[in-house]
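Removed: one protein chain of the complex. Kept in place: all other protein chains.
Order of writing sets the chain letters: A and B. Residues in each chain are counted from 1.
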Amino acid sequence: MFNQYFQPNDILIIYPELLLALFAMGVMIIDLFLDRAWKVLNAFTALVGIAYAAYALYRLKSNALNLSGYNHAILNDSFAIYFQFVFLIATALVILISARYLSIEGENRGDYYALILLSLIGMNFMVMGIDLITLYIALELMAVSEYILVGYLRTNRQSNEAAMKFFLLGAFSSGILLYGISLLYGISGSTDLRVIAQRLAERPSHDPIALVAVVTLTAGLLFKIGGVPFHQWLPDAYEGAPSTITTFISVAPKAASFALILRIFIVGLKPLETSWVPVLSVVCVLTMTLGNITAISQSNIKRLLAYSSIAHAGYLLLGLIAGNEYGITGIAIYFLVYAFMNIGIWTLVVAMRRKDLIGDQIQDMAGMIYKNPGAAVLMLVFLLSLAGIPPTAGFIGKYYLFASVIQTHHYVLAVIAVLNAAISLYYYFRVVVVMFMSEKTDEEKMTLSPGVLTSLAVTLVFTLLIGIYPEPFIRFAQNSLSLFQ
Amino acid sequence: MPRNYIPILIFITLAFLFPIVTLAILRWVRPSVPHKAKLSPYECGVDPVYQPRERYTVRYYIVAILFVVFDVETVFLFPWAIRYDVLGLFGLMEMLVFLGILIVGFVWLWKQGALEWV
Partner (left out) sequence: MEPRTYLWLIPILPLLGATLNGVLGRRFSRAAVSAIALLSTGLSCALAIFEVVTLSDVFPIIERHFTWIQAGSLRVGYDLLLDPLSSVMVLVVTVVGLLIHIYSVGYMAHEEGPNFGGFYRFFSYMNLFMFAMLTLVLANNYVLMFVGWEGVGLCSYLLIGFYFRKQSASDAGKKAFITNRIGDFGLTLGLFSLFWMFGTLDYQPIFARAAAMPVEPLHQFGALTIITLLLFIGATGKSAQIPLYVWLPDAMEGPTPVSALIHAATMVTAGVYMMARSNVLFSHAPTTLLIVAVIGAITALFAGTMGLVQRDMKRILAYSTISQLGYMFLACGVGAYAAGIFHLMTHAFFKALLFLAAGSVMHAMRGELDIFKMGGLRKKMATTYWTFLIASLAIAGIPGFSGFFSKDEILWRAFNSPEYGRLLWAVGWITAGLTALYMFRIVFVAFHGEFRGGDEAWHHAHESPRVIRVPLVLLAVGALLAGYVQVPKFIFGGVEKFSDFLAPVFASTTTHGVAETAVNGGHHLELGLTALSVLIALAGIGIAYLVFRAKPERADLLEQKLKPLHSLLFHKYWIDELYSTLFIRPIQFLSTWVLWKIVDLFVIDGLGVNGSGFVVRGLGRGLRHLQSGRVRAYAGWVVLGAVLIVAFLVFKV
């Protein structure tokens, strides 16, 4: 009965995702029977789901590695498991800070959590898939959930506009991506990345069709991570989306898209390296520079962080360009670090949202040191980490990425990257100056719910811990090196 | 491999050429009688009162979306039904899971009041 379509251990491989799917549906159903006052339970349900999934994943990790299933469409290697852990951590932190924010916005419904969980499932499959169709479906599952979440504030025009833009452009880029996928299928007759790599290696170099396939894939994938010139949706979406969702999409889906890029480029398109490395180098320089320079002139903290996140995507591309063990470890550790520091800083932005104040202007932080000294110091730590200053975690991430391109002799890139890191100091410190040097303009304190406090504590501890004692985390990140096998 | 795409290329070219050629031929063949009534939307009948590009109430969209959802469901069900004997019990289970998920969504929509004609 279990014929060629299905093996018993197929269920085991995707056990965490099955759990998440059950919980996603469960949240929706439970939500129907909850009173307004009890909506916070939804967050708990989702967290329990994530905890279960994390446990299942842990069991999977300790039992066996490189599990392949579903007719070789899925490869649950330690690379995939590492990134799944990153997603689970990021998602859990986002859920922690969501409950209070949603009730302030008056949109406290269960489908929010269900959508986050569904998006998480999509991301998990994105890192597990080794077949282009699976990858595409997973990407869409993640993306569609995101579109809805970005427009989750139904009565907020900005949120709706952001969702609409995000959706249209996302669909557009997906189309381009799909075109590239179909071309690859056309060339190789397979959707399995490993087979594609073999076939591509047999073809002459500078094959125009392969070239077009690379370009369309690059364009479609760069859109997802906000690489220049495919970045323009990003600031609008980040600014318009509910802050918690911005927190989410600035970390987890970005990491997932990057993992997807790694899988496609390092496994599938390795034979075409000579053509995509220069392209990505140019994109990388543009992304870092434009992200950082545009960030300087922003007055809205969400927009500033959006451009900063574009710049960070640029740094991350360094690791892909290097394409060696250092680079991959760098990307992996960077996302772990990024999950903590970025969620930390966004949590503070979320906490700035008060009853009658949106609190997303940099000027709203004036004199924060007098109002919320603790929050101001935390902000400082996260900003230092984003700027990559030791002993914070951001330094470790940047160190690995910059060192990786130096190893592969891309010295120009390394110099530009360091210059960019220096530029970024300028706008991060502008925020610091406003927080510490300006007089306060209002007496409104921050909204610090237990969830927000927990999230802040976790992010702070790890931002400092990874910076001070990086050894075990680097070893953890080196799990991702199974990508090369 | 790109040779396989040549029929598609031909097909696309033909698809582009066909309307152009047709229109060109018609223009060449047809008699030209410019007349006011000839230019009105309906040669025989009443002039339209409203603009044709009118807004529909959002309720129609919900109906349309529901239609699409269940339409897609049928698209999945149909090939399965045809190959039922090959797919066997595994196929049945798979389809039940699929329907189960859809039903959860449906129940949720129902409870949310999406089916009420407000």
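Everything below uses one rule, namely that contacts are C-beta pairs under 8 Å (C-beta built on N, C-alpha and C of every residue); 3 or more make two chains touch, one makes a residue touch a chain.
Because the structure is predicted, anything quoted here is derived from the model rather than measured.
Within the full complex, the chain left out of the display contacts the shown chains A. In the complete complex, the residue from A:78, A:119 or A:216 that touches the missing chain is A:216. If you put the hidden chain back, the residue from A:38, A:411 or A:469 that touches it is A:469.
Remark: the omitted chain is touched by one listed residue; of A:11, A:32, A:282 or A:433 this is A:282.
Only one of A:235, A:330 or A:451 touches the absent chain when the whole complex is considered: A:235. Although one chain is not drawn, the whole complex shows that of A:164, A:197 or A:448 it is A:164 that touches it. Residues of chain A in touch with the missing chain: 164-165, 168-169, 172-173, 176, 206, 211-212, 214-216, 218-219, 222-223, 228-230, 232-233, 235-236, 275, 278-279, 282-283, 294, 297, 399, 403, 469-471, 474.
Assume only the chains that are shown with their structure count from here on.
Centre-to-centre separation of chain A and chain B, using mean CA positions: 35 Å.
Residue ranges of chain B in contact with chain A, taken from their complex: 1-2, 4-5, 87-90, 101, 104, 107-108, 111-112.
Across the complex, chain B is touched by residues 1-3, 5-6, 25, 28-29, 32, 111, 186-189, 209 of chain A.
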